[in-house]
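Removed: one protein chain of the complex. Kept in place: all other protein chains.
Note that the chains take the letters A, B and C in the order they are written out, and that residue 1 is the start of every chain.
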Amino acid sequence: MKENKEELLEMLEKMLEIREFESSVQQYFAEGQIPGFVHLYLGEEAIAVGACSALKEDDYITSTHRGHGHLLAKGGDVKKMMAEIFGKVTGYNRGKGGSMHIADVSLGILGANGIVGAGLPIAAGSGISSQINGTDAVTVCFFGDGASNRGTFHETLNMASVWNLPIVFVCENNMYGISMPQYQSDGRKGQNIKDVADRAVGYGISGITIDGNDVLAVNEAVNEAVKKARSNGGPSLIECKTYRWRGHFEGDPTNYRDDEELEEWKKKDPIKKFSSFLLDEEIITEKEFKQIKDKIKEKVEEATKFAQESAEPSPDDVTNNVYFEEVE
Amino acid sequence: MKENKEELLEMLEKMLEIREFESSVQQYFAEGQIPGFVHLYLGEEAIAVGACSALKEDDYITSTHRGHGHLLAKGGDVKKMMAEIFGKVTGYNRGKGGSMHIADVSLGILGANGIVGAGLPIAAGSGISSQINGTDAVTVCFFGDGASNRGTFHETLNMASVWNLPIVFVCENNMYGISMPQYQSDGRKGQNIKDVADRAVGYGISGITIDGNDVLAVNEAVNEAVKKARSNGGPSLIECKTYRWRGHFEGDPTNYRDDEELEEWKKKDPIKKFSSFLLDEEIITEKEFKQIKDKIKEKVEEATKFAQESAEPSPDDVTNNVYFEEVE
Amino acid sequence: MKNLTYAEALREAMAEEMEKDSSVFIMGEDVGVFGGCFGVTGDLVQRFGEDRVRDTPITETAIVGGAVGAAMTGSRPIAELMFASFMGVAMDEVFNQAAKMCYMTGGQAKVPMVLRTPVGGGIGAAAQHSVCNESWVVGIPGLKVVLPSTPADAKGLLKSAIRDDNPVIFFEHKVLYETKGEVPEEDYTIPLGKADIKREGDDATIIATGMFVRKALEAADQLAKEGIELEVIDPRSLVPLDKETILASVDKTGRAIIATEETKRGSFASEVAAVISEEGLYSLEAPILRVCSEDTPVPFSTVLEQAYLPSTEDIITAVKSSL
Partner (left out) sequence: MKNLTYAEALREAMAEEMEKDSSVFIMGEDVGVFGGCFGVTGDLVQRFGEDRVRDTPITETAIVGGAVGAAMTGSRPIAELMFASFMGVAMDEVFNQAAKMCYMTGGQAKVPMVLRTPVGGGIGAAAQHSVCNESWVVGIPGLKVVLPSTPADAKGLLKSAIRDDNPVIFFEHKVLYETKGEVPEEDYTIPLGKADIKREGDDATIIATGMFVRKALEAADQLAKEGIELEVIDPRSLVPLDKETILASVDKTGRAIIATEETKRGSFASEVAAVISEEGLYSLEAPILRVCSEDTPVPFSTVLEQAYLPSTEDIITAVKSSL
C-alpha cells in the first residue's frame, strides 16, 4: 500500500484529473465539439488510479473503449489526449484515432480499443515480450464485465496461465455491458455468476473480488499481483466492483436501469471516499484539497483550450501512417 | 443406468461397431483407398456410446474432427458413413464432405466439424431451437480437451448457462490436442488445470469428471444430465477422461508421447472393460459375444464393400448444393 | 404508400415475418429493452417477448454460430451484429459454418439465417466501427449478400432474406437509418439477385451501392444540368449479382464507373470491374473506374474522414474523365 503522503496525493490528483477530464469531455461532446462516440469513466476513477499507481513507467497497460481514465492514470498527457478526442493534429494519434484509440506507446500504453475484449490478447503479447526480451515489465490488462464473456478473455487467461506471463488482469465490473446486467438472479444477464473472479479457477490462477471504488484497496491488490508477476509468479485476476455514472456512451437513454441504483452508487463516490479518508486522517487539509482541485481544473481547462485551438489534420494526411515509418 | 440386457447389448454392439469401423478405416487409409485426413476414435468408444445411449432419435448431437464414433453411436448408417469417407456419391454427403464433415441432419447429427471447437456454438443453436420451437429435444455437444481452450467453448457455455439451454457438454479429455498435453505439472500444457470440468464454475453450471473408458459411468452421468436438461434444468459439463490409441491423425509419428503411456491405457480398453463386466455378471455368454463380434465384422465389411463399389460423384456435381434446394 | 425511415422499414419487415412464422426470432447485443444500438429492433421485445428477441452477452462467435445451429434445426434466426466491423470476431462461423454447411453436407443442411449488420463511415466512429467489408463475404460461396439503399428496398429485401433458405448477410448503412422514403402499404418482397435501375441514362453507367446510390443520384442530378445523362444501377443484392442488368447498361453507355464506400483494393467494386472486363470488354469505350474510399483504415477526425470517403464530386470527376 501507498504509505507516504506524496504518493497518496498523487493518487488523489489523478482521480481528480480523470473526474475533471471526463466532465469536460461530457460537456464538449454535448455541445457538439467532439465527434464520434465517447464512453466516460466517471465513477470508476479508483480502479485506473489504484492499478496504475502500482506500475513503473516501462510497465504496460492495455485499455478499452472506456479508456480515458486508464491512460491518464498511466501518465498520459492531458493535452495530447484532449486534442486527440477533439480530432486535432496535435493529439496523441494525430487525430486519426479519437477517443477509442488513444495510445502512448512510449509510456507503455498499448491503446484504448474499440473492440470489446481485444485488449486481452494484446496484453498476452506484451507479457510474452517481457519473457522474450528478458525484461521485468508487467502488463496490467483492463477490461469490463461484458468483455469477460468474450472468447478473447478465455483464450488469453489460459495462455497467460500456461506460460506464466507477467500480467495482472483487472476486470472493471461496473454491473453492465451497455444494457446487459452482468448478473441478476432473475431475467437477462451477461453471466450466471455473481463474481467474474470465479472464472480464475478455470485457468488455475488466483482470482479475487474487491471494492473498485476504494482506491487503496485496488492499489493494494494490484500491487501484490504486480509483485508476484514481476517475480515470475504468473498472472492474476482482480475483479473490481464499481458503477458507471453516465450512460454507456454519451447519448445513451439508460432505459435499462433505475435512477435509484445510480443514486445509491453515487453515495459510494470513489473520490469522496478517498478524500474523506485523507481529510479524516489529517493527511491533507481542506485547503490543500481545494488547491489541488483548482490546479487540476486549470490543467484540464488548459488542455481543452489547447485542443480547441489546435489545427485540424490536413486532408492529405489521410494516406499517411498506413505503414510504419521510422521517425528520426 | 441401462438395466436390461437388450439395452446393454446394444451398447456393446455399438462399441464394437465403432472399433471395427475405425479399424477398417485405418486399414484402407493405409492402403491409400481413402483420401484426406482421418482422425480415429479407437480407444474412446465408451464416451460416444455411453452418451448417445441416453438420447432419443430427435435429440441432437454436434461432433468433431474425430467424429465417426459419435455418428455411429447416434445411429448413423454404416454404409453411408463408409461411402462418405471413401468420397463416394452414395455417402452421406454425396462425397462432398468426407471424414471431417459427415452429417445426418434427419437423425439430429449436426455434423462432424473440421474446425476445433466449432461444434459448440452450433450446439447452442440447436438448444435455442428447442426453446423457440417448444420441443423437448436435448443436444449433446462433444468436444475435446484441446477445444476447451478455444473462445467458442467459453462463449457457448456462458450463453447456454444464461439462457438455460438444454445442452449436455461432453468433453472428451484424451490427454492431448495433437502433440499438446492437456495438463502436466512440468512443461508444455494446453491448460493449467488437471480437470477441464473445473471450468464449469465460471459459468455457474455443474461440472463433473468421470472415467471415459467406462461406458456405464458415461451413460449414467449423461442420462442424468439429459434428464435435467429436458426438464428445463439447463446445461451441464461432463468431462470424460480417456486416451486415443492412434496418432492424432493417421500418419502422425506420435513423437510427443511414450509407448508405455499407450500400453497403460490399452489395459483400460473400454470394450474389454465392458465385455468383461457383461461376461462376469453373466449377462452375456462368450458365445453370444463372439456372435455379436462376427455380426459386426460382417456389417462393416459389407459397408466397406458398398463404399468401394459405389460410384464416384460426377465432376458436374461440383457446383450443386452451394445453395439449398428443397428435394421432393 | 407510407413514409418510413430505413430503420422503421427494417423493423416492419422483421415484425411482419415474426408474426407470420413463429420460428423466426432475433438475437444480438442490446436488441431488447435497449432497442438496438441504432434503434432498429426498437419495441420488438415488447411485442414479441424476450424469448424471441434475445439479448445476448458480448459474444459474437456464439451469436453467429448459434444462429447457424438454430437455422439447421428448424428456426429462422435473425442475428444482429452491432457493427459490421465486428464480423472478424465471428468470421469462422460466417465462413466455415454458415456458408459451407449446405455444401459440405451434400445438400442436407439448410441454414435459413440472416445476419444483419451496419456498415459505413461518416459518423466519426473511427477505424474499428466504420468499415464497409462487403468484400469479405462477396467472395464466400454459399452466402447471399444484400445492401439496400432505400427504405422500400430495405423492407422488401429483408423479408426475402428471412424467407430464404440460405444464409444471408444483410448489410445496412448507418447513415441511411434515419433517411425516409415511400414504402408500399401491402405485403411485398423484393427478390434477391435483381438489380434496380435507380435512374436511366445513356452516357455512362454508375454501379453504386448503399450510401453511394444517393451520392450517384446527386451526381446524376448535377451532371444532367450539363446534359450528361447517367444511368444509376443499384445491384441491391451483391450476391447473387444481376450481371445481366449491369452488362446491358454498360453495353448501352460504353462507360462503367463503380462507386462504393469500401476501400478500393480488393473490393466488391473490383469484382464488378472484373466481371465487366471479362464479359463486357467489347462494350467499353473507356477504362472502368472505381470510386471508392482511400486504402487506409477509417480515420477519426471529421476532416480526415471526409478526405477518406469519396464524395459526389469524386463521382462527377470520374464520369467526366471517362467521357
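In the analysis below, a contact is a pair of C-beta atoms (placed from the backbone, for glycine too) under 8 Å apart; a residue touches a chain by one contact, two chains touch by 3 or more.
Every value quoted in this text rests on a predicted model; they were computed, and no experiment measured them.
For the chain that does not appear, the touching partners among the shown chains are A, B, C. In the complete complex, the hidden chain is touched by one of C:6, C:34 or C:103, namely C:103. Contact with the undisplayed chain is limited, among C:5, C:59, C:135 or C:245, to C:135.
Touch with the chain omitted from the figure is made, among B:24, B:53 or B:149, by B:149. Think of the hidden chain as still there; on chain A it touches residues 60, 62, 91-97, 101, 103-106, 108, 110-111, 113-115, 118, 120-133, 137, 151-152, 155-156, 158-159, 162-163, 320-327. One chain is missing from the display, and on chain C it is touched by residues 85-89, 91-96, 99-100, 103-104, 126-128, 133, 135-136, 138-142, 239, 262-263, 265-271, 273-274, 276-279, 281-282, 284, 286-290, 294-297, 299.
For chain B, the residues touching the absent chain in the complete assembly are 35-37, 87-89, 93, 95-98, 100-101, 113-117, 146-147, 149-151, 177-180, 187-188, 190-191, 255-256, 312-319, 322.
One rule holds in what follows: only the chains that are shown with their structure count from here on.
Distance from the centre of chain A peaks at B, each centre being the average of the chain's Cα atoms. With each centre defined as the average position of its C-alpha atoms, the distance from chain B to chain C rounds to 40 Å. A straight line joining the Cα centres of chain A and chain C is 36 Å long.
Centre-to-centre separation of chain A and chain B, using mean CA positions: 45 Å.
For chain C, the set of residues touching two or more other chains reads 57, 59, 61.
In chain A, 149-151, 188, 190-191 are the positions where the chain touches two or more neighbouring chains simultaneously.
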